[in-house]
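A single protein chain has been removed from this complex, and every other one stays in its place.
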Amino acid sequence: MEVKLLTEHYDKPEFKALVGYKKLGGYDTLKKAFGMKPKEIIEIVKASGLRGRGGAGFPTGMKWSFLPENNEPRYLLCNADEGEPGTFKDRMMMERAPHQLIEGMVISAYAVQSKKSYIYIRGEYTESYRTVEKAIREAYDGGFLGKNILGSGFDHDMDVYSGAGAYICGEETGMISSLEGLKGQPKLKPPFPAVKGYLRKPTIVNNVETLAAVKYIIRDGAQAYRKNGTEKSAGTKLFSVSGNVVRPGNYEIPLGYPLKDLIFNLCGGLKHGRKLKAVIPGGSSAPVLTADEAMRATMDYECLAQMGSMLGSGAVIVIDDSNCMVDLMKVILHFYHHESCGQCTPCREGTGWLDKIVTSIVTGHGRLQDVQLLEKVAKNMMGRTICALSDAAAMPAISFVTKFRDEFEFFVREGRSKVKKEGYNYAQMHH
Amino acid sequence: MPKCTINGKSIEVKPGTTIIQAFKEAGEEIAHYCWHPALSVAGVCRLCMVQIEGQPKLQIACNTVVADNMVITNKSEPVKDAVRWGMDFHLINHPLDCPICDQAGECGLQEQYMRYGQYDPEMAEPKQKKHKVIDLGPTVVLDSERCILCSRCVRFTEEVTKTNELGIFNRGDRSEIGTFHNKPLNNNYSYNTIDICPVGALTSKDFRFRQRVWYLKEARSICTGCSTGCNVNVYFNEEGTWRVKPVQNDKVNGYWMCDKGRDVYKFTNLPVRLTSGKTGSKDNWNLLEAGALAKDVGATIRAAARSGADKIALVITGQYSNEDYDALFQFFSVGLGVQNIYHWINNPEDMNGFDGLLFRGDRNPNTKGLVARLEKYGVKTKWLDLEDKIKAHDLTHIVIAGPENHSVFPDLETKLRLFDQVPNVVWLSAGKSVAVDGLTAVTTQIPMKTFIEKDGTYTNYAGLEQKVKRGTTIVAGALTLEEAVHLMSGEELDMNMRPLPPKYLKTNFLVHKGGPL
Amino acid sequence: MTSTFQLSEEGAAFVKRELNRYEDRHSAIIPALYRVQKENNGWVSPESVTYLSHLMDLPESEIEEVLRFYTMFNTKPVGRHHVQVCCNISCAMNGGRELADRLCQEFDVHDGEISGDGRFTISRVECLGACDKAPMMQVNDTFCEGLTEEKAIEILREMK
Partner (left out) sequence: MSYVVKRPSASSQWYLPAIFSGMGLTFKKMLRNLFVGDKMQTLNYPEEKYEYGPRFKGNHVLTVKKDGSVRCTACMLCATNCPAQCIKITAAEHNDPSVEKYPISYEIDILRCVFCGFCEEACPVDAIRMGPEWQSPALNGGTFNYDIQHLAYRGNLKGGIQSRVDDQERHKAGI
């Protein structure tokens, strides 16, 4: 069953504007939060077991407590650079409930004692940018931002920043670089952003959904939030389901929910009586699950990690048996080739190499050793770079090749897809 | 002081030392491209992988600070494998045009591939095509295909010169180093980007295709282009000198040198050198062996001095070594009692100029040494006195220890016209000059050796004395100023003036190399 | 590179404002480039970068680095309408690539180039975050979702 916590009022258009939002209980939690000490809030968030919703799933309260205890100015950044293929939840959250995000951010900013925050929205989301910018203006007018918010003595300024089309800016240090007006190239860690981030000042970067969830944790308390989800994966999460299902879209479900139910109940199963072939459970960088695995999987951090995949950003891409896996591999690897920032050698050269290998396979020029080479190159890209993009390209490559090796080998041998419906014909691509 | 173990060697390092620095201190080899001691850490080549005991993932040595009791190795199989693949990733899109690449022979890719490479490349796909032979201004040629995007040059223009000409454009494997629409890279330190380029992506226009590096020998010397005295290696072979490159010396120049200093090799080469002694005047020159000529002219001067040392003037430039000056003063000031000693300052206006990094307005290597000696011998003359004396025809002889590097003496011709008014001119210089050949006075030209052909000490702007050893001989017939002065004073040259390195004295190398006879 | 580029007065004022809006002056590069692109028929020319460099007092190379890094800035002229067809995984599974081909054929234009009448530039892009309504395309700033080939052609036909 869907559990609508964050998305409770999403179908009400008035929720978007300040008036409607306030009517539906908006900014009440902020008042409540100002009644608490910042440390208390951090403790509650820690107790709630909230984990980052952007991809890595790092415990949020723990991240906040990494900030050095000093009076240096610190920043709170909201990561709304939703670039992971298959993910579209943040866009919906910003377009339908900008104030929910702002409220969550002010609470979080109060908790970490930051006086300035930015929402970094990916460039393609022009609608989200306009909505959020408008909402911020409303919030300033309503006294929820600016000096001495609600008489609490807490000052906070918020601004939006638009990216300009780079997947890598979804990586937190890449986003910081981009916000600093540089190329969005990830920075070396250490130092971590919590110590030296935006403009070399302590910085907390959280995903849209994480920050919005903070509001509900403070409103209902940690225990109430924990009612949903599992022991280690608490709360609800939005999943963006796309691909070959009847009803694709965003679904808020408690963590630990069976993937099978998500696909076959909530999303109405597969189209045209097709058979399930594979599922990518957490955005294109998550290793793929075979149909068998998908039937057993539950949507929480542990189960998917155990299956060798990951929850990631919660983008569930459902693949039915009409698709050629080699063809999809080409799409995914082309994406990472296109998006590698070009800093670290293994990723810069490796993503290009992988793309070229799989291209020669899909155009019928593959050699049998190419299948093995894909795996070998991918393995040697893992864990060798500054950020995780290299791994993000390597993991799907390894999982596709190991789990669907027969399809790859068939393609190399026969020069055509094993699937009846052919994949896209790259050799005849219309330029 | 954290202690750590590097490949089994335990060493103690300063707090805050990174692992790669510790490796260098321990004398252990480690592969790397992007790390440079004088630039910020980029951490992008991913070659300096090390394994730290207790950490599951390999770490890069350049961005990891040594902690106490760290046990670090780069000899383990996972590290070797990572480096092998790292090298392969560097090379899959590299054009491998070593035969036409100027860097071949001193190339980071060649050297490190031989040491750490995979030797069995698996890349079968077409390589990424990028721009080749891009003209980046007066000094640098860029080849994007050879570039491994280590970003050293970009960081150099950002952090050292702060001119920001270079950038990395585009992304992924389409990334290319370059300037904004090939605007020229024309700061005074641009050659340094070529030095720090570990591959042949940036090559020097001045040196390009003129020699292969393996034909060249190198000699440690100093740059005589200005009073900073940057430490350099001069590259030479039997045909002459070909280029200079900076050598690290934290007291003087760090790792860099300026573009103007790169020209110092040019005045040492045969085409611009005075190769034999000359005597006569305009259009009527007799060539003579330098030593004989020095003896002759010495006798004349000594005779003239006996009839009045005030008729003789000595003009000195700041281009010679302290030893040269000592001999000169010993002979003229002490021996002959000449009082008319003048310091020829080539560019009085910007004598104290400084560009904030290395380059100084005083374009002589040893002004400080000369000034110290002028003081020591109590010389307090002004240049204008000389001009007055010449105009009053008070002088019969003028001896000029002229410039080695004529290009930094813009006033050469004006000054020569002045000297020409003295009946007898003795011109000591390394370079040949049309202006000197046009003198109408009775002139003796004695060829001098350049800084690379002699031993000597130079005092830089800060008073630091730097000893320089002879590197090579280009004009065998030339003399050092010290030798010329000895001959002029009537003495003979003896072997002690060009002492052999002690190792040759101790062991006859024929015996040494071949065993007992 | 003979003609010189200049922003409108409001444009220049906007860039000046952006310079002070963020903590670091560099942060204004992206907004400034957006503005230039808007005023320069959808692309950023080299001379406009030089202009921005003077206006913002930042090195040209830094602006160029940013310009070339992000995909949303065009460094070549584009048609009046920039059509971006998503070809990433969810769209690819639902015919995004075929849609791009069809559009290219229909309007007789090569991928990433301007059509003969100057109306369209059609390019294939990566995920735009509308995977639930695949295939989709972005025409200028607007998302057109849940397309069929016919529907897409119809939408574009109506654009002048």
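A, B and C are the chain letters, set down in written order, and residue numbers restart from 1 in every chain.
In the analysis below, a contact is a pair of C-beta atoms (placed from the backbone, for glycine too) under 8 Å apart; a residue touches a chain by one contact, two chains touch by 3 or more.
The model shown is predicted, which means the values in this text are computed figures rather than measured ones.
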{"item": "Chains on display which the left-out chain touches in the complete complex", "value": "B"}
{"item": "Touch criterion as defined above, residue of B:Lys3, B:Arg115 or B:Lys132 at the omitted chain", "value": "B:Lys132"}
{"item": "Omitted-chain contact residue, chosen from B:Ala67, B:Ile100 or B:Val334", "value": "B:Ile100"}
{"item": "Selected residue (touches chain absent from view) among B:Lys9, B:Lys75, B:Arg115 or B:Arg212", "value": "B:Arg212"}
{"item": "For chain B, residues in touch with the removed chain", "value": "97-100, 104, 125-127, 129, 132-133, 208-210, 212, 214-215"}
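Assume only the chains that are shown with their structure count from here on.
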{"item": "Longest centre-to-centre distance from chain A, chain (CA-based)", "value": "B"}
{"item": "Mean-CA-position distance for chain B and chain A (Å)", "value": "55"}
{"item": "Intercentroid distance (Cα basis), chain C paired with chain B, Å", "value": "51"}
{"item": "Between chain A and chain C, centroid-to-centroid distance (C-alpha), Å", "value": "24"}
{"item": "Multi-chain contact residues (two or more partners), chain B", "value": "168, 170-171"}
{"item": "Interface hub residues of chain A, defined as touching at least two other chains", "value": "166, 183, 338-339, 341"}
{"item": "Of all residues in chain B, those that touch chain A in their complex", "value": "41-47, 49, 57-58, 63, 81-82, 85-86, 89-90, 92-93, 122-126, 128, 148-149, 168, 170-175"}
{"item": "Chain B-touching residues of chain C, taken from the complex the two chains share", "value": "1, 46, 49-50, 59-62, 64-65, 68-69"}
{"item": "Residues of chain C that touch chain A when the two form their complex", "value": "21-31, 33-34, 62, 65-66, 69-73, 87-90, 92-94, 97-98, 100-101, 104-105, 110-111, 126-134, 138, 141, 143"}
